[in-house]
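The other protein chains are all here in position, but one chain of the complex has been omitted.
In this document, chain identifiers A, B and C correspond to the written order of the chains, with residue numbering beginning at 1 in each.
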Amino acid sequence: MLIFEQSKANRFNRAQQPGEAVDLNKIPTEFRRQQSAEMPAVSELQAVRHYTRLSQKNFSIDTHFYPLGSCTMKYNPRACNSLAMQANFLGHHPLTPASHGQGFLQCVYELQEILKEATGMKGVSMQPMAGAQGEFAGLAMIRAYHDTRGDEGRTEILCPDAAHGTNPATAIMCGYTVCEIPTGDDGDVDLEALKAVVGPQTAGIMLTNPSTLGVFDRNIKEIANVVHAAGGLLYYDGANLNAILGKVKPGDMGFDVIHINLHKTFSTPHGGGGPGSGPVGVGERLLPFMPVPVVAKTDSNYRWLTEKDAPQSIGRLSANMGNSGIVLRAYIYARMLGREGMERVADYATLNANYLMVKLIEAGFEVALPERRATHEFIVTLKKLTKETGVSAMDVAKRLLDYGYHAPTTYFPLIVPECLLIEPTETESKEEIDGFVAALLAVKQEAYEDPDKVKSAPHTLPVKRLDDVRAARKPDLRWQATEKQKG
Amino acid sequence: MLIFEQSKANRFNRAQQPGEAVDLNKIPTEFRRQQSAEMPAVSELQAVRHYTRLSQKNFSIDTHFYPLGSCTMKYNPRACNSLAMQANFLGHHPLTPASHGQGFLQCVYELQEILKEATGMKGVSMQPMAGAQGEFAGLAMIRAYHDTRGDEGRTEILCPDAAHGTNPATAIMCGYTVCEIPTGDDGDVDLEALKAVVGPQTAGIMLTNPSTLGVFDRNIKEIANVVHAAGGLLYYDGANLNAILGKVKPGDMGFDVIHINLHKTFSTPHGGGGPGSGPVGVGERLLPFMPVPVVAKTDSNYRWLTEKDAPQSIGRLSANMGNSGIVLRAYIYARMLGREGMERVADYATLNANYLMVKLIEAGFEVALPERRATHEFIVTLKKLTKETGVSAMDVAKRLLDYGYHAPTTYFPLIVPECLLIEPTETESKEEIDGFVAALLAVKQEAYEDPDKVKSAPHTLPVKRLDDVRAARKPDLRWQATEKQKG
Amino acid sequence: MPFIPHTEQETAQMLDAIGVQNIEQLFDEIPQALRAKGLGDIPAGLNELEVTRLINQRARQDQPLICFAGAGAYEHHIPAAVWELATRGEFYTAYTPYQAEASQGTLQLLYEYQTMMSNLMAMDVSNASLYDGASALAEAVLMAVRANRKSKSKRILMSTTVHPNYRRVVKNIVSNQGIELVELDYCTECGQIVVDSLAQYEGKDYAALVIPQPNFFGSLEQVDQLTDWAHRNEMLVIGVVNPMAMAVIVPPGEWGEQGADIACGEGQPLGIPLSWGGPFYGFIACKQKQVRQLPGRIVGRTVDLDGMRGFVLTLQAREQHIRRSKATSNICTNQGLMITASTIYMSLMGAEGLERTAMLCHANTAILVEQLIAIDGVEKLFDAPCFHEAVIRLNQPVVPVLSKLAEAGYLGGFELADDYAELNNTLLVCATEMRHRDEIVAFSQAFAQALR
Partner (left out) sequence: MPFIPHTEQETAQMLDAIGVQNIEQLFDEIPQALRAKGLGDIPAGLNELEVTRLINQRARQDQPLICFAGAGAYEHHIPAAVWELATRGEFYTAYTPYQAEASQGTLQLLYEYQTMMSNLMAMDVSNASLYDGASALAEAVLMAVRANRKSKSKRILMSTTVHPNYRRVVKNIVSNQGIELVELDYCTECGQIVVDSLAQYEGKDYAALVIPQPNFFGSLEQVDQLTDWAHRNEMLVIGVVNPMAMAVIVPPGEWGEQGADIACGEGQPLGIPLSWGGPFYGFIACKQKQVRQLPGRIVGRTVDLDGMRGFVLTLQAREQHIRRSKATSNICTNQGLMITASTIYMSLMGAEGLERTAMLCHANTAILVEQLIAIDGVEKLFDAPCFHEAVIRLNQPVVPVLSKLAEAGYLGGFELADDYAELNNTLLVCATEMRHRDEIVAFSQAFAQALR
């Protein structure tokens, strides 16, 4: 039942209502809403029960192994939440003067420093509110850099064909055109193809390394040289930083600008889709262009730097300072890990992924790049299974749900057919991984023995397989009071 | 899986461990534990996931209608929890001087006053930690009262046969013998029988009014007279106070001492079995005997009264001041209700129960006392159904679970065969009650059409019907490391 | 190591299975020259006890001020149930509901949210969130440029009564695509845009007009006239509104003859704590016919194999993960958890609760302004009706006054002169339903004190 279907006219939740209905006497009637917005009218218990029950219909890290590739679904320490949700943090208006927010500002400043060290960059701004906005900030800085130098005509951004959809979408949003570069058979960027397209029109290249194929591009230095030689800059999509924390730094690989997904590597919650946080880090050249505000320290005093302090800045991308509460969580997490803990993250994320890959190969699965080391994730391709049984990667994903595992990422990257992108993360145990292997093997067997069972999965969830096509063909995006039907 | 079955030797949850293993150098080895206690060795994620998933296996107020008679399973406002769980309340050691705890003491004092007004008693102590301990405090006061007067030979406590098990058990614990009084056909205490047994050996009587039969004993004044005339005192078991809040006060009915279940009428959580809180209220005569500590107010200063201030007190029943945090929740709840809100509690608890009773009668169910008004609860007896179908009240209860309703209380009070004691509480909506009627009716039909289905219920819960007998015959009360079996 | 479950023995078994000697070997594809020399500057790890001590001490340092500021972020009462439910692990630690069948909780909630937000805005459809109010306005502008087939100009009329930071953000985002923002002056007497002043823009090609309601000064704009004017001139209308105000003020969908085309804004007032400015969330809603131009996630209702109702992410062909460079936006991770909270908030409040809250904010601000202008040297600046913010002018510079108020424990408001040169010595103040009358009185006294 929808909350609206539990609604009853004239039901009020008195505990949440100011007692007196004050008159809007100072507001002329022409400005006043004539009919109340249709909202649920439920008791507090009804609302609590409804959303408690709804929550139980979700898979989540706290309930299930969630090996969603590229998303780093690791344990979110509860302390990061409860410490960040203290009244003294939550109660601060963004206009609070720095004099009254030294505690918070210090946290932000120190996280900036930690991220600089972790990535080898020279400056970090917490402004972007997710990875994609970090990408935007990065490209905007690249644009500002070229513009400032009067280096016109750089209108194109290069992206590998395996890139995440946000990369080309961001390039367009930032006013660039996109040129796709193919991936070589070995999983690295096709260097010859890159050389063929790079040129005076190249503003820069966006790269994820390790790539979305779950391998570390071994030619990264050469790529950097090629692009830099052509006058372009290198953007690092930090979505996969978890794999290399403390092992290799984007700054050392030659990247000029990066973003970091705090909701991935730094374990802030994914929240059913967000909020994330996508700080950007820059090398020397782009320092003047960083988005504001950032926190600066003078003696032991912390303060915001704004447009006034950074006249070349690309400015702000949020009305305030980005997703502060998320930054706070990431800071707490970073302090708990400390330097050794961070290296261990990469160690065990990589160990888990390689172990899982080996176990799946043993179990007869085909991985996309068997000759390569997995990083923190890797790709299984089911094209053989699909051909032999008609069971698709999507079907397998759905059937896994019945076994109590969230599915890996499916059909991404787009260049591998019938693929599953699998990222176990470092916080999952060997037992959990072994269980997952067993489940995937069981599904494979079912695919041969009883393909319809797999194709019609899931069977044990709150709903059966949902009809996506119908949803898109006749969009029903909002409950209408007239229907009042049950379900 | 048990948490122990996820355990692995040498797995540590580092985030929760002091870094250094300090040596116990000051403690001679003879005092030192030689082998570590077997405890789970799991990661933080494993623990979080395990207990999150376990929690989902519970029915609860927040997820289900829970009409457990005599237990008052009403909505527990979340604000009562979050406000009571503030660091500034949780951080206080019980030895905190009153000077540094005026805020908390004021809350306790004001709740004492509110409860006095609500019950018509002259003094209230928050000391008892649940209803049964309140009963104990009450009887101990009765004993102290008689003792102080040198009124010896009063060795017996009277209890109606419908009384809750805690009443006779408490009487024994307090060194009394118990004399049971039968209930009349009309549901009220059998007055003649009472008169027949009351006498110089009578220390007092324990009564619930409304009784556990869900009716208000109309002869309460006469009962009080009879017992008082014989020199006994009247104890009021306040478990059913929700039904009469603001309508009639135990003090006015003639009770000398009462307890109140804050976890029922004042909506503190039931917590899977507690903690409760069972404050006692006393009339003039028992004032000197109240358990300590209680909070007193002088000018605008609050302080604890202890044994020193109350030399005749029966003393303390907990090491500290009882379940403080629960008292705080009840105070918050009481302040939200206010006086009108409290009366409304009785109004709507009673309305819901009577409506539900009428609807069930309409649906062909037999209620135990059809000629009487229901109070906040009432009894359905399924003896006819059982006779005709072999389906017992327990079977019906189990089958209701499949319909998404927690079962009513079964087989209590003991004097009504195959009974369900049903208490909807005031916070449930008409829709929920109508749905419950429909479910009960559906189960009844099933009992005739497919009795085995009902007898083997539940069918949709995490486990099927559990074998109680086996559990009691071969008690397995603790997981043993040797087994390591799955389940 | 915190949060890593492996025992040494398991690590050894796993390495063995992989066929390597040690974990280090797993990184052997990284060119040796690039390998990091460690993370020396990062402090050593803390256990939870230690980090709790540290963070509590930071928090204790920062006692919040009693808030009389708004300017885009508003302190409202948030029922305890909101965040107790929103931080349940099942909401908190799930991600974008890619596997719909395993995410019906989040999906149904988002569908309910879309319904609530559409209803509050009187628009046909809402998406499932953008980052914040400012970036939502940027997306609305991009959307309008795409959607207005009649306009070729890539020019937007932007009222200067829109939040200055919103205007900055929009500019920072959209100017990369060559979109130009033409700023409209407001009437310095009434503090709103006057339709008569727009004659100069008539007959020229603008893709859209952006109208705030209430505007940054707290004043109510003449939205009906503005909307009709814009539509007459073939512009789309973007309303950027405070959702709490919409409980009692005419919503975008009802502006003028046809209603605004796009409604967007900051969702923070609906159950989101101030939290140093974030995370908040942006909302955006539009008319049915523009739905395929809407950026961000959208949830739709559908049926399962048994014909039972269920919910899925839909219209994904607009999105970057499908359409890549042709997407309506690059947004991927959005502000899901904030929507969870906001949806629960709206359910607990109901229409009546929102209305009463809005009214009380209005009444409290009226009292606040009354008290403040009773002080010598304080006057109210604009005469347009206000919702829950107002501009006052002092007889002296604002900064020292705000400092004194901060010392007295108050956040006194927002100084306008930095953003509006003509508004020297002015202050934007606000009193929501959170401000007790006693606090307003005490603040006014402190204010008088600070002016001396």
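Here is the rule we go by: a contact is a pair of C-beta atoms (placed from the backbone, for glycine too) under 8 Å apart; a residue touches a chain by one contact, two chains touch by 3 or more.
Note that this is a predicted model, so its numbers are computed, not measured.
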item	value
Partners of the unshown chain among those that are drawn	A, B, C
Among B:Asn240, B:Ser324 or B:Thr386, the residue in touch with the chain that has been omitted	B:Ser324
Residues of chain C in contact with the chain not shown	48-49, 52-53, 77, 79-80, 84, 87-88, 433-434, 436
Residues belonging to chain A that touch the chain removed from view	8-11, 13-19, 42-46, 48, 52, 77-79, 81-83, 87
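Basically, only the chains that are shown with their structure count from here on.
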item	value
Chain whose average C-alpha position is farthest from chain A's own	B
Separation of chain A from chain C, taking each centre as the mean of its C-alpha atoms, in whole Å	20
Inter-chain centre distance, chain A versus chain B - centres from mean C-alpha coordinates, in Å	47
Per-residue multi-chain contacts in chain C, two or more chains	1-6, 10, 47-48, 56, 79, 81, 85, 89-90
Where chain A touches two or more other chains at once, by residue number	15, 44, 48, 52, 56, 61-64, 75, 77, 79, 86-87, 336, 427-429
